[in-house]
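Reviewing the structure listed below.
In this view, the complex is presented without one of its protein chains, the others remaining in place.
And now, subunit A:
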């Protein structure tokens, strides 16, 4: 036999005689690659080598060349270059007779294989031959390869051979066969019962290699089948206890000794298996108690290997039905670990406490201070673990001191960690707050220290709470004002403060509703305006915040008539703003301040309190319905479609934002709020409709949206079939799922009676432009709880000008029907005159949980869109005569899409949000 290296060296002489002698030696190639100074050079060398290897492959070089080329390919593969072309060469090497060739061939197979089924099929036969080979090393190679790469089919084909080899007399063959079966059982769990008996008999062996393999096989069997678990509980507990006793009592065995501990790896594997067997089985657990106690007490924890065993032992004790004495022992070990100065040990201790907390909360609580210290550790891994643990430790009694500690640390935490920490603090405060004052205080602290890391829904919730707590509004606005003076750069602090100043400005100035603990402050009317103006003009402020500032200023102009003139000036500065949203607000608000003094006070009344309960429900359902991938990016590009006030592109149903731009609250609460007259409120919500856009009547669209038939679509989608209008099975009830200026998509829905969760949808694509679309492809993605089956489309060319259309049927099954609504992301790609185009949209037909509420959420959207359409007209007028470049045409198209979406909403077709790429 020959060593690989030797062979590689020998090539030097081979090359002289070989007709394919263009190649370099392996060593030379590695040297050449190492000598490369830049990545480009390295790529060039690799490309040259690959070309030579390919050439050698196609010319069918001799055994030697092949061998060397494989070694080269492995190196190239390791560097991260594609080497798939070498796979067939591996097969040829495996088929060769000699051991060295096979050795390299199998290694190459395991490294280079990319799970292509053809290659695996081809190799099955060679594997079968080698498994039956007389040389144990070749059998070992084949077992190893099989254990690393085999597919389910191969597992079925070759499992009889592996079973036979497990009975072999060779130690090496036995252990490899046992591990090979781990993969077989994982791929084909049905085969588990064939291996149960064999596995437990292997536990009687002496050789550690066989034992560790057999224990791992048993572990896998327990995971694969219940029967196997029961069988092993009965048959192998004895064996395991004996192994553990032998291994921990054995005298010095140099081969397996690690720092005075005999074979820690075997220890750990046996303990892991005991964990699985003892879980939920009192008899088994009782049987293990003694040996576990022995391991836990006898192992000295001054070496890493010993700690590893203790760690596993504690996990097992926590997992099984252990006696209380044993648990105390385990908790004590944990305490020792936690006070250890080695970071690795502390990390592991935190990890264990995380599991122990379900078993014994009190014991973990005792270590609370140490854990809190770990939250402030310099090491990110430890901090993360500790924070997770603190989060689990919080309860009603300790929430206040813990929150205080965490918030105090928030100031010092490094920026990467702040986001995590902020999210956890907010979650704790929301979950455990018992009184509103405390909640508001803590939230304001968090906003002040880490306002840029607070998620939108968190500060929205704060606003909802403040709007409901009438006795705390004065206090809140004053605290926020103070914080705003001290912390100028915290995004969400500015938003909440500005909103409150706008709403409760007079409470700020007049010190209304002073609490006892509060220090009075003197704020003049113009101070309040100053604060908002400062926020508006701050360079770092984003569009949403600016928009909120403008609303706040408008509100202040009515609360403090004396500042009205100044506010008008501030507002009108934004008339020329390049961001459409700000420009529009500025123009409209100026006109309200200037020309509509008479209706202004009623227009700008305070927002009615939001219903907290319905907000919470909606917040939860939004979190569910919004697919993580579809969350709109926080950046707002100027003039882009993604406007902050609930524009059609935004996927989140952000009620507060709606509320800020147009008061959606009457409809939000279901019935109009009792203390406010609805007409006045309606007037307040659509100021521009009353003057600038006189042609559009918002009230009609509102009442239109409210009308009854809307419910039917919801019912259809959410599954009530028998009593709705669709009793005829072939009737498709159709809605517009997507419409832009260029493309329209209708969805027709059909339900099978008796299968409410299944919906058949027929999509019809219509081209609204004058040039036909080619290569049209429709794709849909659904969340995990929905299954989707797409039928082939009727064609891939959509003719121009709506002259015919393409249809495509598909079937969706909502596995959580009744709990979660249908949600879908659709994408259309096509070519127009050889230009690639693509559009995507999110399709959410409605929520089943609360139909009326989900219906109501459409109303503000509808108003919003009406307003938006008016704005288009507004812009259109101003742009008359201007030459429109391509970019303008593009944005026109977008706006048209928004308008189209409005129409579809008005048609009560469910909620559709469009976005385009």
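Keep this in mind: a contact is a pair of C-beta atoms (placed from the backbone, for glycine too) under 8 Å apart; a residue touches a chain by one contact, two chains touch by 3 or more; residues count from 1.
Here is the rule we go by: contacts and distances are computed from a predicted model.
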Undisplayed chain, where the name is taken from the UniProt record, one of "AP complex subunit sigma", "Glutamine synthetase", "Transmembrane and coiled-coil domain-containing protein 6 isoform X4" or "Aspartate aminotransferase": "AP complex subunit sigma"
Selected from A:49, A:205, A:312 or A:581 as touching the chain missing from the view: A:312
Options A:294, A:343 or A:452, residue touching the unrepresented chain: A:343
Residue of A:216, A:285, A:473 or A:814 touching the missing chain in the full complex: A:216
Per the touch definition above, residue among A:304, A:370, A:602 or A:622 touching the missing chain: A:304
Chain not shown, touching residues in subunit A: 1-6, 27, 30, 34, 71, 74-75, 78-82, 99-100, 103-104, 107, 110-111, 114-115, 137, 140, 144, 147-148, 172, 175-176, 179-180, 182-183, 186, 208-209, 212-213, 216, 255-256, 258, 263-266, 268-269, 272, 304-305, 307-308, 311-312, 343-348, 351, 378-382, 384
